[in-house]
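One protein chain omitted, others in place.
After this line comes subunit A, so read on.
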Amino acid sequence: MDDYKFLFKVVLVGNAGVGKTCLVRRFTQGLFPPGQGATIGVDFMIKTVEIDNEKIKLQIWDTAGQERFRSITQSYYRSAHALILVYDISCQPTFDCLPDWLREIEEYASSKVLRVLVGNKIDRDDREIPTRVGEDFAQRHNMYYLETSAKESDNVEKLFNQIAAELMEQARCKELPRYDDGNLQNMNRRTTSVDVTCCGN
């Protein structure tokens, strides 16, 4: 049912193979897809979550990590309310690339975008990047930090729910007076205005 109060766009970025698609599918479909192929271009999923009895619709854009799709994926940053930057805790190069990703985000995303750093695949026992290191990096760059496992479903719900809660909080601070009228038509118009304020440009 289309009775959500907020609509937020969440974009996942990060190197190829870090598990972005798995995270999204775990969250939206509750499964860990075996043999998940590399994403081509951009994938799209939708999920409505409920926080404080409010329905929040998340539009999730899962981008391809492969370099060659960079130009199209970047075009999705711009309208994002939240960006999830994923790396693989068992793969140092995916962590080393983070500064490059940040540069891209800086260039293409809105300055107000909510940025979350995610270290995925914590179920693996060949960890290369200690939690501390990831946390430090996130702190230094003013990002939220979370470690997840799409495979074991660790922190996946939490990740998206916290993002939803945070975005709702932000939206409320700015838009509160216009939210208590509950009819649907108004609601949709309001969601659009959330877009506008959150995207900035």
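Methods note: a residue touches a chain if its C-beta (ideal position, glycine included) is under 8 Å from a C-beta of that chain, and two chains touch if they have at least 3 such contacts; residues count from 1.
As a working rule, contacts and distances are computed from a predicted model.
Enquirer: Looking at what's absent rather than what's present, what does UniProt name the missing chain, "Translation machinery-associated protein 20", "Cytoplasmic tRNA 2-thiolation protein 2", "EFR3-like protein cmp44E" or "E2 ubiquitin-conjugating enzyme"?
Expert: "EFR3-like protein cmp44E"
Enquirer: So one chain is hidden, and I want to know which residue out of A:F6, A:Y76 or A:F95 touches that hidden chain in the complete assembly.
Expert: Hidden-chain contact among the options goes to A:Y76.
Enquirer: Just to verify: which one of A:D43, A:E128 or A:E166 makes contact with the chain not shown?
Expert: Selected residue, touching the omitted chain: A:D43.
Enquirer: Go through subunit A and note every residue touching the omitted chain.
Expert: 1-3, 29, 37, 39-46, 59, 61, 64, 67-72, 74-76, 78-79, 180-185, 188, 192
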